[in-house]
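Report on the following structure.
Here the complex is missing one protein chain, while the rest keep their positions.
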Amino acid sequence: MYIPNFLFALALLFVAHAETSVEEENDENNRYNIEGRIFPLSDYHTTQANWQANTRVHVNGGEYLGFVKRDGSFVVHNLPAGSYVVEVFNPEYTFEPARVEINSKGKFRARKVNHIRTSEVIVVPYPLRMKALGKTRYFQVREQWRITDLLFNPMVMMMVLPLLFIMVLPKMMNDPDTKKEIEQIQNMAKFELPEMSDMVSNFLAGSTMPSEKSEKNQVSASKKNAKTRKRVDK
Amino acid sequence: MANKTQNLRTKWSLDSIRTNRVSAEALASPPGYSSSSVNSNAEVSKKTDVSRLINKKSWDIALAPLKQVPMNLFIMYMAGNSISIFPIMMVGMLFMKPLQAIWSAKTTFKMMETSNAILQMIVYILGNFVNIGLALYKCHSMGLLPTHASDWLAFVEPPTRLEYLGGGMILN
Amino acid sequence: MLCYLSAFLVISLNVQKSYSSNIEYDGSVTIRLQHALVASEDPVFTDRGNVTVHSLRLGQATINQRPLSPDEQLQLRDLAAKNHFYQLKSIVTANDGSQKTFLSTVKACMLAESELDDRLSVSIDYMGRVIAVTSIIASKSTCEGAVVSLEKLKHFTTSVYVRHTEPGPIPDTASYIQKLEREREAKEKGEVKDNRSFLAKYWMYIVPLVIIMVVSSATNPDAQQGSQ
């Protein structure tokens, strides 16, 4: 392509500005083509007989278009120097976009698109090689009923485990050794606390109580009595 | 079941009698020893003992809800403030138990033969109220009580508009 | 009540002022105010006063307004009684001599009830060009039907607020990148702290255990009993 000399000078003038605003040049002669190739997944040919016709290449969100040839290659024509995002769309497959930068001298650089770290450069080969990331998953998978799901559900586990223990524990009780052990544990656990109710009733009863001395003895007795009584009531 | 408890009771009473005797009479009583005076004394003490026991028992019942308070506090702490089935179940229990207890307070105290258990009854009901209070506090800390403005937000009606505006770009 | 409201408005308008540094070219404008005190389809505007904003950036303004004549006071009261509109025309002359005319309307009764205490909102775009001059009255509701004596309808107490265009938000990528990096570092260290309490973490194992204990303790005596 023939480029007049003065245009070079113009381009040089713009270099300083070019990093961010290369699009400012709208000279008709200074047009470039973005080239690339789309690499189908291995199962392309089985699922889509005609993937080339269903695949579109969009540059800058459809501002420029590219169509895919039979061999998977594509060319996007007529681009002035600038920075472009090349996207490939196919209804069944997802492709990663790429950013192609064409400087005013016609040098190409392709890199990964990173909108968050715009200054980060991960260079990808140019001409572009677009590989399908995989089949696009549009649909949710219906939950299927599986027995393991049910069993490992904490709720079910909570219901089942105690049940198991209830069934197993009595069996364990029949073993005399364990019984003894448990008894021991229970004996250990028994410790005496002064009874609240006693204190209150005593306090209220106050002077009517016969003697304070017998209190201690009677405490245990009355406690046992109380328990007996309870059972009688039942 | 009934049989078993019967057994148990007899066993218990036998035991107590035995232990009493053992402690009281380390040695066999000498012949001719009369225990009537002791008996009569015991007779008197027995009588006061029964009423005292009833009194004590009634206090026992009256104070039961209050005794539950620490346990409830512990359960509340255990349950946490997240809203899921177990904390909700626990809060439900916290609520239902005292409510049921208050409801059946009369029958509970009817079992006691004493008629003058009003004080105990009041304490009992108060205790249950303390428990309900605890449950309410739990509900509050879990955010189940509509005590904030945001809880009533859904009922705030949109204000009626005094002006109606229409228009747009001039069509051509 | 009104003071309280106006204080509110001042505060909220001051918030806008904090952005004032964002306009690029400071300038001054003069605003000639004219008002119509008779309700008519084709209103006649009479002079009300002048406002000079010395610095758009700082929002300082001097206000020079003529008190209302007794006739005008009556007209205003009449306008308020009929629930008509008080119209304000503002002719803005910028530094470069360009003129723009704006129109604004308030309910006359609200103006009367506020005792001629109105606010002039002068909106400027990012370049410092005036795009709107609007008269507003600080009130929580429209006319309450209060009777205002004529003496109070004499002097305008106008406050002028220069309202700037705020710079738009930009996506906060820096802190997000930092966050991601922090997370990555944490992952590298392998310390993914679970800051939940012990009970909160393992309650589903503890609760069954407790239940088992309860159940077993309940069944124990019976079991013992049965065996004897």
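Here are a few things to note about the model shown:
We just call them A, B and C in the order they show up, numbering each chain from 1.
The working rule: a residue touches a chain if its C-beta (ideal position, glycine included) is under 8 Å from a C-beta of that chain, and two chains touch if they have at least 3 such contacts.
Criterion: contacts and distances are computed from a predicted model.
Considering only "Ribosomal protein S5 domain 2-type protein", "ER membrane protein complex subunit 1", "V-type proton ATPase subunit" or "Trafficking protein particle complex subunit", the record for the omitted chain gives "ER membrane protein complex subunit 1", by its UniProt protein name. Every shown chain touched by the omitted chain in the complete complex is listed here: A, B, C. Touching the chain that is not shown, out of C:Gly97, C:Gly145 or C:Gly168: C:Gly168 (per the contact rule at the top). Residues of chain B that touch the chain left out of view are 83-85, 88-93, 95-96, 100, 143-144, 148-151, 153-154, 156-172. Seen across the whole complex, the unshown chain contacts chain C at 5, 8-9, 12-13, 16, 24, 39-41, 83-85, 87, 100-107, 110, 121, 123, 125-127, 131-132, 134, 136-142, 163-173, 176.
The omitted chain makes contact with chain A at the following residues, 20-21, 28-29, 31, 50, 52-53, 56, 58, 60-62, 64-65, 67-70, 75, 77-78, 83, 85, 87, 89, 91-92, 94, 113, 115-116, 118, 136-142.
The rule we apply is simple: only the chains that are shown with their structure count from here on.
Ranked by how close its C-alpha mean sits to the mean of all protein C-alpha atoms, the top chain is A. By number of C-beta pairs in contact, chains A-B lead all other pairings. One finds 47 Å separating the Cα centroids of chain A and chain B.
Measuring from the averaged C-alpha position of chain B to that of chain C gives a distance of 55 Å.
Residue positions 207 of chain C are each in touch with at least two other chains. Multi-chain contact residues, meaning those touching two or more other chains, occur in chain B at positions 8.
Chain C contributes residues 173, 176-177, 204, 207-208, 211-212, 215-216, 219-220, 223-224, 227 to its touches with chain A in the complex. Taken together, the chain B residues at the contact with chain C in this complex read 4, 7-8, 77-78, 80, 82, 86, 162. Residues 142, 197, 199-200, 203, 206-207, 222, 225-226 of chain C are the ones that touch chain B when the two sit in their complex.
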